[in-house]
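After this line comes subunit A, so read on.
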Amino acid sequence: MSIDVENNNGVCRVVVKDEMTIYTAAAMKTDLMDQLTRCDELEISLQDVSEMDSAGLQLMLLLKSEEQKLKKELRFVKHSQAVIDVLEILDLVAHFGDPIVLPAGEAQ
Partner candidate 1 sequence: MAELITGYNIEYEETKESHDESNAQYLTFLIAGETFAVGILDVNEIIEVSEMTDVPMMPEFIRGVINLRGAVVPVIDLAARMERGRSELDKRSCIVLVETPLSDNQYQVVGMLVDSVNEIVEISQDHIQPAPAMGDGIDTRFIKAMGRVDELFFVLLDIENILSNEQITNLEQLKRMHQSSATTL
Partner candidate 2 sequence: MVDDMKLTFLQESEELLQQMEDALLAMEEAPDDEEHLNSVFRAMHTIKGAAGIFGYDFIVSFTHPVETVMDQVRSGNRSVDSDLVALLLECKDHTANLVQTVASDNEDNVPAELLENGCEILARLTGEGSENNSVKGATPSVAGASSPIEAEPQKATPNDNWVIALDFKQDALRNGLDPLSFIRYLQRLGEIVNIITFTHDMPAANEMDPETCYLSFRIALHSDSNKDEIESVFEFAVDDCDIRILPPHSKQITYLELLEDVEPESVQRLGDILVGIGAVTQQELEGALNEQEAIIDEAVANPEQKVKPLGEILVERNVVAKPVVEKALKKQEDNREKASRDAQYIRVDANRLGQLINLVGELVISNAAVKLMVDKYEIQEAQEVVAGVDNLVEDIRDHALQLRMVQIGDTFSRFRRVVRDVSKELNKDIKLVITGGEAELDKTVVEKINDPLTHLVRNSLDHGIESPEERLAKGKPAQGVLRLNALHDSGHIVIQIADDGAGLNVEKIRAKAEAIGLVKPDQVLSHRETLRLIFEPGLSTKTQASNLSGRGVGMDVVRRNIDALRGTVEVDSSVDKGTVVTIHLPLTLAIIDGFMVGVSGERYVIPLSMVEECVEIDNHQLDEQRSYVNLRGDVMPFLRLREFFDVPDDEVGDHSDRRESLVVVRFGRTKAGLVVDQLFGELQTVIKPLGKLFQGLKGISGATVLGSGDIALILDVQGVIGLASQRGGHKQGLVDHA
């Protein structure tokens, strides 16, 4: 299992424990979609995502669009630098609308 799940009153907190790449995408898609359908509110923590490629990004985009369809609440939190890099280069920060905490030292 590449994710840690903690369920609390319908609020799921998921910590992604692996890279989000083409190699992990298939398994991760199943796991994360399961969580999204299961709970009303899902918080996905990305601090341990050491690497993200286009497949990983697609996964984020998929979850975001499913959130709307399924009328759920989804938050990505604690973006790792790898994730921030991808969102920034594609100008997608606003699209997800999640507050991003910059790692210390880069706040300026």
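A few remarks follow.
Following the convention adopted for this analysis, a contact is a pair of C-beta atoms (placed from the backbone, for glycine too) under 8 Å apart; a residue touches a chain by one contact, two chains touch by 3 or more; residues count from 1.
The candidates were selected such that all candidates are chains of the complex that A comes from, given by their letters.
Keep in mind it's a predicted model, so treat the numbers as computed, not measured.
Every option in 1 or 2 belongs to this complex, yet subunit A touches just one of them, candidate 2. Taken in their complex, subunit A has these residues touching candidate 2: 22, 25-26, 28-29, 33, 53-55, 57-59, 61-62, 65-66, 68-69, 71, 73, 84, 86-95, 97, 99-102, 107.
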